[in-house]
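Yeah, one chain of the complex is gone here, protein chain that is, but the others are all in their spots.
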Amino acid sequence: MTTADTVRRPGRGRRLPFSGWHLLLAPLSMGFALPLLWLLASSFMTNAEINRFPPALFPHGIHLDGYLYVLRNALFPRWFANTAIVAIVAVLANLVFGSLAGYAFARIRFLGSRVLLAVMLATMVIPFQITMIPTFLLMSRLRLTDTLGALIVPSLVTPFAVFLLRQFFLRLPPELEEAARIDGCSRLRTLVSVILPLARPALATVAALTFLTTWNDLTWPLIAITSDHQYTLQLGLATFQGQHRTEWPAVMAGNVITILPVLVAFLLAQRTFVQSLTSTAVKG
Amino acid sequence: MLRGETTRRGVLLGATAAAATALAGCGGTGGTVHGVTTIVLWHGQNDVAKATVERLVAEFNRTHPHIRVRASSGGVLADGMLQKVMAALAAGSYPDLAYVFGSNLANLARSDKVLDLTEQARDPAFGWADRWPPARAAASVDGRVRAMPALLDSLCVVYNKKLFARSGVEPPRPGWSWADFTTAARQLTDRHRGVFGTGWPAVGDEDTVWRIWPMVWDLGGDVARHGRPAFGGTSGLRALDTVARLAADRSVYIDTQTGSDQLYQVFLGGSMAMVPTGPWQLPQVREAKLDYGVVPMPTYTGRPLTISGPDNWVIFDNGRDRAAAAVEFARWLTAPKQDVRWDASAGSLPLRRSTARQPAWRHTVAGTPGLQVFVDALTTARVRPTIRAYPQISRAVGEAIVSVLLGHATPDAALSGALAAARTALASSL
Partner (left out) sequence: MAKTFAVGYRARETATVRRTRRDRSRVGGTPTAWLFVAPAVVIILGLSIGPMIWSLLLSFQSADLVTPARWLGWHNYEVLATDPTFRRAVEHTLLYTALFVPLSIVGGLGLALALNRRIRLIGLYRTLIFVPFVVSAASQGVLFSFVFDAQFGIANSLLARIGLPTQGFFADPNEALPLLVAIGLWSGVGFCVIILLAALQDIPPELREAAIVDGAGRGAVLRHVVLPTLRPVLVFLVVWQTIQALQVFDLVYVTTKGGPLGSTVVIVYFVWDQAFQLFQAGYGAAAAYLLAAVLLAASLLLRLYQRIRKA
């Protein structure tokens, strides 16, 4: 339990024997990847090729028209930056506020804590579509509509982050922090220097899921944002699909470009949250 | 990790820039400061139309120093505008002008925040009478002028000459009938080559529905009359029978994708012989280098008749100064000189008769084969009534059309279902 420190297994580069499982796993994982491979392939097609009958599986030669259309859009870097700002701020805020609240709910007994936690969790069952308008109203009162603030504020901390971190903190042995507290550390110091370093897997999970949700959100930006220099990537992509004309290669290319950062973020986080768990288990 | 480093730096740089603007508060709020009234426009356009409207706005701002128009798409394209405007109205912080689909005006106009332009339209200088009747009708609710026409179109049939020649089918001519249409569609369909006679959007939204109204009108029916649905009996039934014919012949490409884009792509790809569409499709048709022709819609009775589905600039009341500035801008934007530039890029027909006489418009027409057919069709074009129950009626009729297209219901059964729903909607909207 106390061995949450990552121990790199030497197994990575080692030759492993061929296994019958390949026969199952190879086609299965290809099946999952296939639609995305088609997305990738179609981002290199021309508009005519995408709409050809019978449909083309592979582009005839690499056409970069789609990518050029996207990158030539002067605002695209801006959208990318906007999305990154919103996602990164949301991630950091969730980590900070989620840890604070999660720790308090896990470790400190105070009046009403159970009810408070239950109520906060209960809000997860309310679909966003019904609180969308009043939330917009609120943002408009705060004079945040059409700013990145309107996108950031509602995602500063989610009940999910609080819940997940609380669950994680609950299982850490209290003796760990008691030592620190006897040394005279404040709650905050204890949290920062003792608890959080042990909570890397949970923090990585919160970070990855928050990044994913904010990066991919379209419903809320669609309501909250109006000026094109405040767009997020999803919003920008949505306006590529025109009323009477759509540059499909551009839409496909835009999607590819948009998926890549989340993919990278997740692969990085996945290493932390799967491997640090794995190391504790496999080490034995 | 070199790549990662550079992108991270890029993100940071961009982050700072964007954060700065975010703080500066680009809320798009209007108001009057030092004699300059700032108003907010949500145009809902992208691509060429967006470029044009923003160029026009810049010109207006230059020539009208006392008004500053802040233009943006509104964060949505026209089809998402309704949701946006409703959220804005509910929050009490709305733009001064927004581009809204014609079929939504009646419901929006119930809000007293939507300006009533009736009195101003009486001024001859307003040029209200110069606007085409369909445009005027679609901007009026209960006899009051509640919006400024923004886009005018008409439905005609664009056909692929090459496919007609290949199948040896006579190209359509004005005055043709729906029987001619279905027969031609059947003959032109070639399953091995993946060629369809025609296409019909089948999401069940307004794009599915508006195509059936000219058929209903032609047969003496209507959307509603005296608070009751008026597409029952032979008018609705024969129209749906025609749809059923196309479906049974499998000569119609049924597009279930939202936005109907696929349908037009099939036509542009040379795999569809005829498509009922508006003038806004012509630029793409020409870009695709299709050898095409345009004819008026077929009819049952031989009397030429079509539908026009105009869109509007809805003007909101943000106080006297801003309202006046918004009206001034809308009048300027739809004046013949600007109108002609807007029309060409947005794919609109001239909003006003005098625009059609402008040399620039004549030039556009001369350079665009078939465009004149759409203009001429305006004289026989009707519009959907601007009634509050329309969205519900449209939903019911859309369902009927789709169920017939997919072979899930007979025209009879589909029609009675739609009539019942429309009756309820009309009764509860009174």
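As written, the chain order gives the labels A and B, with residue 1 at the start of each chain.
Throughout what follows, contacts are C-beta pairs under 8 Å (C-beta built on N, C-alpha and C of every residue); 3 or more make two chains touch, one makes a residue touch a chain.
All of these numbers come straight from a predicted model, not from anything done at the bench.
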- Among the chains included here, which ones are touched by the excluded chain in the whole complex? A, B
- Task: With the full complex in mind, choose from B:Thr32, B:Asn61, B:Gln83 or B:Thr410 the residue touching the hidden chain.
- Result: B:Gln83
- Query: Residue-wise, where is chain A in contact with the chain that is not depicted?
  - Reply: 11, 15-19, 21-22, 24-26, 28-30, 32-33, 35-36, 38-39, 42, 50-55, 57, 96-98, 100-101, 103-105, 107-111, 113, 116, 119-120, 122-127, 129-131, 133-135, 137-138, 153-154, 156-159, 162, 164, 166-168, 170-171, 174, 177-178, 181, 187, 201-202, 205, 212, 215-216, 218-219, 234, 237-238, 241, 251-252, 255, 258-259, 262-263, 266-267, 270, 273-274, 277-278, 280-282, 284
- Which parts of chain B are in contact with the chain that was left out? 82-83, 86-87, 89-90, 107-108, 110-112, 194, 202-205, 253-254, 256-258, 262, 266, 388, 391-392, 395, 399, 402-403, 406, 408
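We take it that only the chains that are shown with their structure count from here on.
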- Item | Averaged-CA centre spacing for the pair chain B and chain A, given as whole angstrom | 38
- Task: Could you please specify the touching residues of chain A with respect to chain B in the complex?
- Result: 47-48, 50-54, 77-78, 80-82, 84-85, 88, 132-133, 136-137, 140, 143, 145-149, 221-231, 235, 238-246, 248, 264
- Spell out the residues on chain B that touch chain A in their complex, using ranges where they run on. 4, 10-11, 13-15, 17-19, 21-22, 25-28, 42, 46-47, 72-80, 83-84, 86-87, 90-93, 95, 193-194, 259, 261-262, 264-266, 268-269, 271, 280-281, 283-284, 288, 347
